[in-house]
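Here the complex is missing a single protein chain, while all its other protein chains stay put.
Think of it as A and B in the order they're written, each chain with its own count starting at 1.
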Amino acid sequence: MTRLILSRLVQALATLLVTSLIVFVLARSSGSPADLVLPTDATPAERALYIERMGLDRPIAEQYLIFLRDAVQGDFGVSIRTGAPATELVFDRVGRTLLLATAGLAVALLISLPLGVMAAVHRGRGWDRFSMGFALLGQSTPAFWLGIVLILIFAVWLRWLPSSGVGGWQHYVLPSLVLGWSISAGIVRLLRSSMLEVLDAEFIKLARTKGLREPVVVWKHALRNALIPVVTFIGFMYGVIIASGVVIEVVFGWPGLGYLAYESTLWRDFPVLQLSVLVYTAIIVGINFLVDVSYGLIDPRIRT
Amino acid sequence: MTLTSIRRFARLRRLPLLPLAMVAATVLVALFADVLAPHDPLGINPAARQMPPVFAGGSWEHPLGTDRLGRDVFSRIVLGTQISLGVAVATILLGGLIGTVLGLVAGYRGGWIDALVMRSADGFLAFPSILLALVLAVTVGPSFTVVVVVLALVLWARFARLVRGEVLAIKERDYILLARVAGAGGAYIVWRHILPNILNTLVVLCTLQVGWAIIVEASLTFLGAGVPPPTPTWGGMVAEGLDYIESAWWISVMPGLAILLVVFSYNTVGDWLRDVLDPQLRNV
Partner (left out) sequence: MTQQAQPILQVRNLVTRIGGKRGFGNAVDDVSFDLMPGETLGLVGESGSGKSMTCLSVLRLTPPAATHITGGQVIFDGEDLLRKTGAEMRGYRGRRISMILQDPMRALNPVLTVGEQIFESLRLHRGLRGAALREAACELLERVRIPDPAAGLTAYPHHFSGGMRQRVVGAIALAGNPDILIADEPTTALDVTVQAAFLDLLKSIQRQDRLGILFVTHDFAVVSRMCDRVAVMYAGRIVETAPTDMLFDRPRHPYTESLLRSVPDVDRREERLYAIPGQPPSVFAPRTGCPFAPRCPRAMDRCRQETPPTRRLDDGHEVSCWLHEE
């Protein structure tokens, strides 16, 4: 177990390091990073100072080490747009992004657990086709477009829900619905095949001979077992939701990390964009690491 | 074959006729877009700005209406097919090829190559591709190539993981051992014995990735990190219509509907192919 944790930890750190390297190289692939990182109205003196500080006149390997040294100390430069440290801007937004992603995951579970179970229980019949079709439709709908359509219907025409921004629970409804539905197909499919396998098991037969009601047999005895392979997948889907939330945040004007990254591209605010990418990667890699490590906790057979 | 016998066959194998027809149609539309578009997709017409579609009070002249510059929405959707399918095909060729080769090598050789390939695949799957596209849009500028590269970076990992798994299963079969005993080389065995056995899986995976590629490309273009205007793209059209959503909703809604229909068709066909060709394959 310790070996597993260690190797996964190394892998997670390696992914982060590679990401930083990619961003670093890309920043230098388009001419001088000074153009990217400094405001357009920077004086030649400011320019010279930056080149000196980042060692832009030194070999590229050394430049990367300087970048890493600053990064470890939490220095990612200042925002071109506002002049505030990039770290301040970015960490201000992380919480909202995680909140929205969590709401999206909750919706995904609310959709896919019943659909996956019903599809398996009514295999080959109406419920099965409906579940798979509904999930497939969600997977086939471009999330950003669905967001716009829902805004049009519920905010513009019906005026039931807000179209953008943060506030009460109403602000969560549309974006989390879009996020959740778009990723539910994979969970439904996996849960269905997992349930089909479990429903054939001997202990399900025994549960029925005990006189248990069918809902108890399905939702307690079968689902708990069927969820074991699905839980890991759901953990990874959390990372997927966080990443795909970028577009949703833009559509719904949700002031999270994704919207910040998007704005940064419009303003060519590279320091902020660079840090956003690193933070996104760190969050997703971190989640995957936790999922990997906690896998053993779900299954009592592995737990002991 | 008469129509009834086609229908009977379709029911027999649960053939999704309508989605299959859609898939065929998209390919044809993409190939002959210039001929099929009734108007110049870039032709600005100030006199016919924001005309509603025919079912919302407009005319057959512009069946799906016009945008803020008076360009014909239908013609732009037709032309947009080229980009959507083009990106999908290029991505799947690039990512699929790299991923298949690496998956074959990793699965067949095992050892540290296997570990290296699989760990990097994990890394690339965790990587937020949309953000990479944003970075590329700022540093090297948005383009068709950027989109294809970004998508291929994720796709190779999916192919590599799947192919490796299949190879591991096939490798232990008797006829592979027999070929080895007969002195066949690794490359020959992979090419003659293993690759043909995973073709079905590859076909299924490719089909299922088309829809994914179309949606991600549209998302990137929507964010301004994809194929830049004035090229008509579905994602770009949705973005352009966003500011006029209250007065001219069709500018955004129509191209999105096109994405939905096409992607749904490809996914349905993919699901069907999976059931027919490779029933064990789950959740790709």
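Keep in mind that, in the parts below, a residue touches a chain if its C-beta (ideal position, glycine included) is under 8 Å from a C-beta of that chain, and two chains touch if they have at least 3 such contacts.
Bear in mind the structure is a predicted one, so any value in this text is a computation, not a measurement.
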{"item": "Which displayed chains the hidden chain touches across the whole complex", "value": "A"}
{"item": "For chain A, residues in touch with the removed chain", "value": "123, 201-203, 205-213, 216, 220-221, 224-225, 228, 299-301, 304"}
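Definition applied: only the chains that are shown with their structure count from here on.
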{"item": "Where chain A and chain B are represented by their mean Cα positions, the distance between them in whole Å", "value": "22"}
{"item": "Chain A partner contacts - residues on chain B that touch it in the complex", "value": "119, 122-123, 126-132, 134-141, 211, 215, 218-219, 222-225, 235, 238, 242, 245-246, 249, 252-253, 255-256, 259-260, 263-264, 267-268, 271, 282-283"}
{"item": "Chain B-touching residues of chain A, taken from the complex the two chains share", "value": "11, 14-15, 18-19, 22-23, 26-27, 29-30, 36, 132, 136-137, 139-146, 148-149, 151-152, 156, 186, 189-190, 193, 233, 239, 242-244, 246-247, 250, 261-262, 264-266, 268, 270, 273-274, 276-277, 280-281, 284-285, 288"}
